[in-house]
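Below is one structure, written out as structure tokens; comments come after it.
For this view, one protein chain was removed and the others were kept in their places.
And now, chain A:
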Amino acid sequence: MTAVRRFQHRPGATVWRALGYAALILGGLFPLLWMILTSFKSEDELSRFPVQYLPSHWSLHNYRLVFSEQPFATFFLNSLLVSVVSTALCVGIAALAAYALARLNLRRRGLYTTLIVTFSMFPVISLMVPLFRIMRGVNLLNTYPALILPYTALSLPIAILVLVAFFSGIPRDLEAAAMVDGCSRVGALRRIILPLSAPGVVTAALLVFVNSWNEFLLALSLTTRPAMRTVSVGVTLYQGEFSFPWPLISAAIVIGLVPIVLLIVVFQKRFVAGLAAGGVKA
């Protein structure tokens, strides 16, 4: 304890600390800040050099245009729906598998783990064409399942690995006690393991949600109708062949980041702790 205090009170440490925090916060947030500022400027204000940092007057004009130039509200709802359903599906399936891997007497456990890790390394780009064909074959192109199924699968390995790490950390006695009291295996998973590994479930869910919200390649190739686009593809649709309406694009980006930023702000502490305990790919 004294050693830590000594470090904290060393002269000069405060200055370094302030500089470090400033660099991290500015470095991380400047691009977002820049897009927020851009989203309030007029095209005219953008074409100045040296750059005009603050907009002359703050108007929501660009935010309105975002919704009228493209069906951005639809993109947003599509993303929300696809991401939420993928997250629920993926975490549910992953919880069952993780329970088997972490808790049950399983032969070839190592083989399963190896398989799952290997799956997580598949390049999405090598799956694009066959997935397109499969989805076309079963008439799912331009539907929600065309994205939900791949998103569930792509995030399954990481969700399983995170949950296995959490489940393994729960004392077996708790489950044994529950089962003596008449709880079935699956009941023990639902009533004991899942509640106790809530931080793990939250971590896994966040990972799946972020992956799904951000996915671009499959969203680009498995949906073609404007009404089925997601935000990560949607923001690229404002650019013309030779023109980039930056105020519009910026406003779209700012809106599209709202759910992500909310999740980060609400869960940052739990998430970092969860990843630390889960100790796997983020």
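Definition applied: contacts are C-beta pairs under 8 Å (C-beta built on N, C-alpha and C of every residue); 3 or more make two chains touch, one makes a residue touch a chain; residues count from 1.
Just so it is clear, contacts and distances are computed from a predicted model.
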There's a gap in the complex where one chain should be. From "Sugar ABC transporter permease", "Acetolactate synthase small subunit", "Acyl-CoA dehydrogenase" or "NADH-quinone oxidoreductase subunit N", what does UniProt name that chain? "Sugar ABC transporter permease"
Given A:87, A:152, A:197 or A:223, the correct residue touching the omitted chain is A:152
Which chain A residues touch the hidden chain? 1-4, 6-7, 17, 20-21, 23-29, 31-32, 34-35, 38, 46-51, 93-94, 96-97, 99-101, 104-107, 110, 112-119, 121-131, 133-134, 149-150, 152-154, 156-157, 160, 182-187, 190-191, 210, 213-214, 216-217, 221, 231-233, 235-236, 244, 246, 249-250, 253, 256-257, 260-261, 263-265, 268-269, 271-273, 275-276, 279-282
